[in-house]
Each structure stands twice: as C-alpha cells, then as structure tokens.
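All protein chains but one are shown in place.
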Amino acid sequence: MEYVSPEGLRLDGRRPTEMRQLRAEIGAVAKADGSAVFEMGNTKVIAAVYGPREVQNWSQQMSDQALVRCEYSMANFSTGDRMRKPKGDRRSTEISLVIRQTMEACILTHLLPRSQIDIFVQVLQADGGTRSACINAATLALADAGIPMRDLVTSCSSGCLNRTPLLDLNYVEDSAGGPDVTVGILPTLDKVTLLQMDAKLPTDAFEDVMQLAIEGCKAIANYIKEVLQENTKQLECRRGL
Amino acid sequence: MLKSNVFNKKTRNNRIKKEVREVYLRDDIWCGASSCKTCDSSVARLTASTILVVDTNVVLNQIDLLENPAIDDVVVLSVVLDEVKNKNLSVYNRIRALCSNSLRKFYVFSNKFHKDTHVDKMDKESPNDLNDRAIRVATQWYQKHLGDTTRVLLVTNDRENKRKATEEGIFAETIESYVKSLAQPSLLDLLVQPASEDVNMEDVEDLRPSKRKLIYEEHKPMSEITSGLRRGIYHQGKLRVNRYNPFEAYVGSESIGDDIIIYGRTNMNRAFDGDIVAVELLPQDQWHEEKSLSIADEDDEDEDDVHLAPSSADDAPRTTNLVTTDEQNSVPNRPSGRVVGIIKRNWHSYCGSLEPMPMPAGSGSIAHALFVSKDRRIPKIRIQTRQLGNLLDKRIIVAVDSWDRQSRYPFGHYVRVIGEIGDTGTESEMVLIDNDIDARPFSTQILACLPPLPWSVSSKDLANPIRLDLRDLRVFSVDPPGCKDIDDALHCTALPNGNFEVGVHIADVTNFVHPGTPLDDEASKRGTSVYLVERRIDMLPKPLTEDICSLRADVERLAFSVIWEMTPEAEIVSTRYTKSIIKSCAALSYVEAQARMDDSRLMDPLTTDLRNMNTLAKIMRQRRIDRGALTLASAEVKFQIDTETHDPLDIGMYQIQEANQMVEEFMLAANVSVAEQILRHFPLCSLLRRHPSPTKEMLEPLLRTAAAIGLDLDVSSSKALADSLDRAVGDDPYFNKLIRILATRCMTQAVYFCSGDLTLSEFHHYGLAAPLYTHFTSPIRRYADVVVHRLLAASLGIYKLPSVFQDRPQLTSTADNLNYRHRNAQMASRASVELHTLIYFRKRPTDTEARIVKIRANGFIVFVPKFGIEGPVYLTPRGGQKGSGDWYVDEQQQKIVKMDGSLSYSVLQTVQIHMEVVEPQPNRPKLQLALI
C-alpha cells in the first residue's frame, strides 16, 4: 500500500511532516473545575478536571501530596465500527494509567497535600492519536482548573511508512502496521516525559521518527499556549480588566 | 484548508461501515509547466505549447501508445492514477514508470489535494461521473492557469465526458483523432481498438456463417460470482495453462484442496494463463472425458515441438492419466471444471509472430492478421495493422485488449517490432522478453555506485579490524574454463595436529553493494545473472563482476571466508566466519585441476592441497549419499560457438570431472554452515533454500515406467529412493543414468523462502538430504547470496542488519521475486540452448540413437542422450482420422503395439532416429525426429 505518493503527499493530502488541524476549546463542561475539548483532525476528545477537592476514599489520602486519578473512556460511537466493549477494558485501563502518570509528573502535587484531583477524558471521535489528544486536552483542562503545574505537557505521535517518517498518524496510517511512536514532552523544560512505541524500527530510523514527534509536540505546545493566552484575555475582558 | 470525505464501505460480514477521511487541500501543488510564472518551476516537466490531460480510459487502454516517445507533455491527474491503480496494477506500474522517467515529460498533478481542483461528490452522482467531473475541473483549471500561452487538450475516449467537456469550453479529443493529427501512421497501429459488441464483419477467419455464433459462455456478473464462491458452488484460483498442452489448464483451488483440471478452450472460457478465475465443477461423469490424449490434439494447433529434455518436474509437461484403456483407470482421479468468470485478468504483452497470410490487395490499408505467441499457453491473437507487409517476417510484440463471446480468439494490438524472424539476435531477444529478463545496460545512476577504477585493496581495508589478512595462505580457484566471474576460492592447509584447515573464500560483494543504493535495487530486481549460450546478462555491472569482486589469480581481493578445522575423516571440529583479504595463487580450470591431481609426478604444494581436498571431498560426498542425498542426473549440453558468426560449431554433453564434484562438495558444506549460523541468530528473517519432497503423484510416471520394465523403486524417502536408484543397474551402461534422468524430472525445484514463513520441518532440502540449506557462495551472480552475506555479517556483529529484514512481508516478496527470476533465468537458458540446437541442426541432418521415455497414443516421446533433447516420434501420419491407426497402447507394459502384433515399441527401448530441420511453413523452422 502506498501511504506516501511519489509526489510526497499522504493519503489525506498532508506532507510527511505536517500535523493535522488542531482545535481547542476551554470550558466545555460547565460544572467541572476545568475542562477542555481538543481536536487533532478527526480525533476529538473532551477532558474534565474535578479538584483539587476532598479525597473521596480516605484510605487513599496522602499527607504530603495530592492524589491524582484519571479515567479514560471511549464513547460507543467514537469509532467507525460501533464499539460494544464494556467500560474498563485493558486498553482503557492502560491508557488511563499512561495519562495519569504523565499528568502527575507535571502537577506540583506537593502543593496540594490531602487533596484529590480527578482527570476524566472522554473520546468522542477516534481517528488515530487518541492518547496524544487526551494528554493535550488534559493539560488544557488542568490549566483551566488552575492547578499548579511545572510546565505544560504536550504529546504527539509519529510513525514510519514507506520508509518515510510521518508526523501525527491518522487511523488509516496507524493501522498500516508500521511503528507508532507516541512522545510527550515538557516544552519549556525540554524533557521527554512519555515515550511509547510499538512495532520494530531500526535504531537510526527511530532517531528521526522520535525527533519528528518531538517537533510535533513543540508545535502543539505553541498552539496550546496561544489558546490559554486567548482564554485569559477573554476572562480578563469579562471581568472588565 | 480542510475537507472531509465521507463514504460507506461494506465489510466482509455484510456490515456497513461509514468511513470518514479528512482531506487537506493545499495551495502548494504546482502545475509543472515550465512556462508558468507563478508555480515553482524546479519540478516543471511540461515544455510544449500543447499539453495533454489524459482520461483514465486512455491510460488503461492505450498505455502502449503513451509509452511511445511520440507522445509527451502529458498531465497525469492523481484521480486518474487512483482509478488506474484500482483497475489494473500492471498498467499503473507502467504509467508510474513513465512519470518518473526523466527522459519523458509526464507530470503528475495531485488534483485531489489542490484547493481549486478538488471536487466534492454531488447528490446522486456516481463515482465514475465524479471522477470525470474532477478531470474536467482540473483541465479547466490548467487552461485558466496557463492562459493563452498554452493549449490544454483533454484526451478522452469517453463519449459522455467529451461531450460535457466541449460544453464547458474545454478542448477535448479522442485518442484516435489526436494520434491522427500527429501524422505518424505507424502510431495508429499502437491504438487499441475499442471492444465492440457487434461482430466485426471483416474478420479474417470467421466469414463462414456457422462460425458466427456465440462460441463462449457468458461470464457471470461479479455479484453472482462472490455469492457463488461463498456458497461453495464456484471455486477461485489462478489458472495455469499446461506449457506443453495449451488446451489443458489447472486451477489450484483452496476450497477443494486440489487442482481442478480445465479441458479445452471452451471450458477455459477466454481465461488466460495467470488469470484469477472462478470455476464451476463439471458433473462427475464428465470428469474423464478427454482420456486418451494424443501427442497433440484439437484442430489447428502445432504439434509438440522438439525441446530440451526437462530437468525437473517444473519443466516437464504435467502428467495426467495420459494414456488409458477403457477398462482401467476409469475412476476419475481429478475433478474437472469450467471457468464461469474471470476475477482478475493477467493480460500483458506477448512476443511472437504473425501467422503467414497472403498480402491483401492494396498495400497501406488496414489488414487483419492472427498473431501466434511464442508462449504456447497463449491463444492466437487477432490484430489490425496498416503495415502487414513489414510485419509478416518479423518477431513482434502484441498486447491483448479484449475477447468477446463471438470471437474464437482475443483482440489485441501491435506494440513494436523485435527483429527479423530467424535472426539469432532477434530470437535471443525473444527469449529474454519471453522470460521477463531485463537485459538493458546499467543506468548511469547505478554505475555511479561503483568504486573508481582501477580498484585495489587499500590500506584502509588492510587496517580494518574486521578483516583478517589471509594473503599468505595458498588460496586458489577452480572454475569452468574461461570463467571471468570467479566468486569462490579455496585453501587447504595441513595442521600440525594432523587435522586440516579448509577455507572457502567468497567474493565480498556486499562490501561494494550497499542496501538502499540504486545498484542494490537493480541487483535485487534482476535477482540473478542469466547465462545464454552466446552471452551472459549480468546481475551486477561488469567492473564488479569481472574485476573488483572476481577472485582472480595474483591480485589481492576482499573475501568473506568460511574456515573449518577438519579431521582427516572430514569431521568438522570448528567453524569460523570472517571477512578477509586473500591473494589467489592460481585460477585453475576443472580440467587443469583434474590433470594436476591425476599426474602422479607432480608433488608441488598446490597439487598436494588439491589431493588433500579431494580426499576430504570424497568422504563428505559419501557421507552425504549415505544420508540419502540423491545423485541426480540431467542432460547438460555444451556448445562450441563460432567466435565470429556466433553459430554453434559443435554440441555435446557436458563432461563432469572429479574436480567439479570436489569444488561442489565444499560449496555445499559452506552453504550448510552459513545456513546454520544465520538461522541461529535470525530465526525469523533468514533467507534459506528448501527442496520439498516430491509427492506420490509426482513420482507416478517414474513408478509406472519402472514397473513396466520390472524395476522396483522404493520412494518412501530420499534415502530409499537413492538406494533403489543405485540398485537399478541393467546390462546397458546408460540404463542407470537414464533412470536417474527420469527420476530427476519428477522432482520440483528448490526454492528460496523466509524462515519466519514456515516451520522448521519444512526447511528440509530433499535432494541434498540436508535439514538446512542456503546460498552463500555465488554473490556475484545470485542476489540471494548477497542477502545471505548481509545476514551472516550481521550475525557476526560486523554490520547492522538492513531494515528490509525487519519487514517480513517484504522479505517474503524478495524471496518470491528471487524464485521467479531464477526460474525465468533457467527457462531462458533452456530456450537459448533449444534455439542453438535448432541452428546447429539446420545445416547438419543427423542420424543418432534415442531412448523411448514415454508412450503416447499415436507414437512415443524419445530422448536423445547425445544432444540432451527430447521430442515426439509419430507412428501414424498426422492429420489421419483418429483411432483408425493400426497401433494400440498397452498401458501395463508401457508399450505401443501394431495391431497385427508384428511390431512393438516399449519404454526405455533404444531406437535409431533421423534428426532434421524442416520448414513446414515459411520462416517457421523446427526440428523433426523420425524413425529410421
């Protein structure tokens, strides 16, 4: 199968190092303390943050830091074929864990002892890169909730098909069976916090593919910063500042 | 700019899935015209003042025309490419090659992703109409974009599309009128005639009213085929036409688990060799209808030609119950069927010549002719031509276009001339084309990958820690006389402990051929060097083949070495693999090496080495035979070629010396050692070679012959077969060899495979009785060995494993391509030998001795040991009424007996025959065998 034409265009018209269209919206869930919708092309996720609040289960309370919890779920209609999976299957549990660990690493949990922060991410449309989209949405929702963080976390995936490194794989490219590298970075601190890859990839090719994903993360970080600034301006405006 | 593309897709289990794909529309897709000021001109291809936009139907049907250099400045839209790809992959590959060919001016315009040429589906618009509209929109865009400087012409053969285009103010023409406007009449022959439903009244042959009826059954519509396949009424498979009887074909069906036989063109129902077809089984009582096959059957086809004796089952005609008497074998053994539909066509172009016919009155007018393909599996093809007089005595290439129900033969069109019939050059080129062999000179890009000449071992190579300096060893090579591509050399040193150190040194080709380079790509495509009688088509460019890699005498060369320590009993104590530098002290021929060993006066160190090696080799060989390796025999023919005329001067069997066997033995051992090493390190991605055990059915003809002469063969294992072959000694000295030759042709050929695709037990090499085998020793002329060299280097940690090996499907397809290329190379060699045999006997009618190898209803097939050829001898005159002959066949005894019992011929009997070249039709010489 030809995923990159000899003219250098992917199946959806992008060039290999182009990302899909990004769109973000802060404050989609009125009752949550922080929430955001994040879209990468046809992948669309919604994240809601509740907290910091009292720890619901006393036994889990920690006296020196906040408890961060996360749940990832997919809507039945999020995939092309209707999902019939029950909640809490292994894949969701694994992704929940990945998101929790990634977000926990950037939340200043020691500033919020004996409290709990819940991050809920809901996939509305899945078209590849849901993991990354969830992390990006969660970052925005946490920021919206005003939870203290070291840095933003942004995430992006990349892969390698037809021997060409490709940024931000969509579902068709993702299911092509090539390697899929998901990277999460702290853009200001310039650290990689998340790195996952499946399938085989020679070491030197891996370098290119990972570098590409990191570039993608940086571009997303810039976009997220813009969105947050815009949001702050609007808040200021509403307050009459 | 973002667009969504939504469509419905039906999944396998009748579920309907709505797919949503994004489409990003861009403004950075350039028009590709050099006159354009706004677009990036670095990619520009189009220079003329008229540029063509071609419709899908033009690409699909007129690819031969597009490939002609007269057509240029063509815009190929991505929507056209997509449609072509869906409909015909081979045409797609050809148009893609045109687009990437820097000498041609074909430009791909990704109209789908351009913001101004993207079209969205309208309500109630069929996909076809949508594509047509997209093509018109793009054409219009070009017209507007380029303005008055350039004329943009839409070339389409779709009447509706042309009408709409004209309405929309687009210049549109059919391909015919465009070609006519070019005023080059010869181009018109390349045009494909549109398939017409009504019968062409001018048909050359079918003027008789009785023939104008429907000849073939209608093909079932696709939906009926799919539902039939699902319900198990139809069976899907690839049609394989018998090479030696084009009226018999096989369809390997997974649903039946056996081959389905298709008898006759009517049942084949217009299917070509290689087509994927749907087959319906005939009722059981019709399964054995064509039981007694004569040497050739059916009306107007040629009889069996004299050909080179087959060397394996793949070359030999498929055997069905060839000759059966009515009482015996009446139980149908194989299901037979008929083709009801063609799922995927395998039409391509074929080479051959026109059937002789009188020149029609008035030259220059259109003539209809029948084309006869060289490949006997292909039916005759009708073509129209305006240059009949020119083509009649030529070998030409013809492509197939259509085949309707009323026509006995398919319609096609002329593509190009190869040359004069009978000309050695032309006929050799036919052999190459017929076997899909690329004999073009290497491109400059490929030659640029070669190291600068003159090349010699550099100090860097010497200092390289991975390279062992073996220049002080007494290394030598033994090859056929005049061999220039020496890829193996040997050494044998006696060790103080009484053991021997034996080394096999193989040219280090991978030091020069690096993965991913054009050179490597080309070698991998060619797969193997091809040896014809008068020329060699190299896999690698000559400087590598004959100089840089060739392990010639007295020069330092890079090698990849396998070094064993062996006991005098030829037991391997240890094995080492290393890259090395060697300096061969002698390049011997087999005859020279043999002479040295035989000459007891010679006591020099080299000769001693040779004798030691020979002793070891003999032990190894015996051990191999004890394990059950088959000593098979085939008739290899050797020509002496006149250096000036390139005509054969003499012909004879190839003499095998002990020295040959000695070298062969060590090569086998090296291959086995390497196979073990690479499989140990890369259990999933090693390239190995296996030889499947022959099935009972394949050995059937051998057993039948053996039974007829009272010989008992045990075929339960290779060991048993080897032993019974050893026992098969008659009073006639040639008897054993003949039986071995017959046994050999029952075997299939060994094949390459990727170790991840099969289980360990399937790796077995039957002929060598080795559990593991691969090819390591001839990297100059076989690409498989190049692959294995890389694997071996990676297993030693010298180099990284190239990324291809990560990708199993790709490795599998590499192996498949190598098998295909090897097979073709062998077929080409055989065809070349057959061609030269014919040339040889043209001036030399000969009487000689022959052996009967097969009994047929109207004669028998003989094998001529002296020349390694095989062919039919007829007892009843051809063309006589069937069954009126006064000969009958005794199946049990494998005999053909005259009715009055006065004469009989039985299998393996020796007969005297006369060989002569006859020309029953002008320009169609063939070799005829007749009893004396």
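As written, the chain order gives the labels A and B, with residue 1 at the start of each chain.
Basically, contacts are C-beta pairs under 8 Å (C-beta built on N, C-alpha and C of every residue); 3 or more make two chains touch, one makes a residue touch a chain.
Here is the rule we go by: contacts and distances are computed from a predicted model.
Per the UniProt record, the chain missing from the shown structure is "Exosome complex component RRP42", taken from the list "GPI-anchor transamidase", "Protein farnesyltransferase subunit beta", "Small ribosomal subunit protein mS29" or "Exosome complex component RRP42".
Contact with the chain not shown here comes from a single listed residue; of B:T226, B:Q387, B:Q749 or B:Q909, that residue is B:T226. If you put the hidden chain back, the residue from A:N42, A:S158, A:T193 or A:N231 that touches it is A:N42. Touch with the chain omitted from the figure is made, among A:L22, A:M62 or A:A75, by A:A75. In the complete complex, the residue from B:P127, B:P605 or B:P920 that touches the missing chain is B:P127. The omitted chain makes contact with chain B at the following residues, 4, 6-8, 10, 14-16, 18-20, 121, 123-127, 223-224, 226-227, 231.
Of the residues in chain A, those that touch the hidden partner chain are 28-32, 35, 42, 46-48, 50, 56, 69, 71, 73, 75-80, 82, 87-88, 118, 120-122, 124-125.
Throughout what follows, only the chains that are shown with their structure count from here on.
Each chain gets a centre from the mean of its Cα atoms; for chain A and chain B, those two points are 52 Å apart.
By the touch criterion stated above, chain B contacts chain A in their complex at residues 2, 4, 11, 15, 17-26, 29, 78, 96, 99-100, 108, 110, 112-113, 800-801, 803, 806.
If you check the complex, the residues on chain A that touch chain B are 5-7, 9, 11-14, 18, 20-21, 41-42, 80-81, 127, 163, 170, 172, 200-203, 205.
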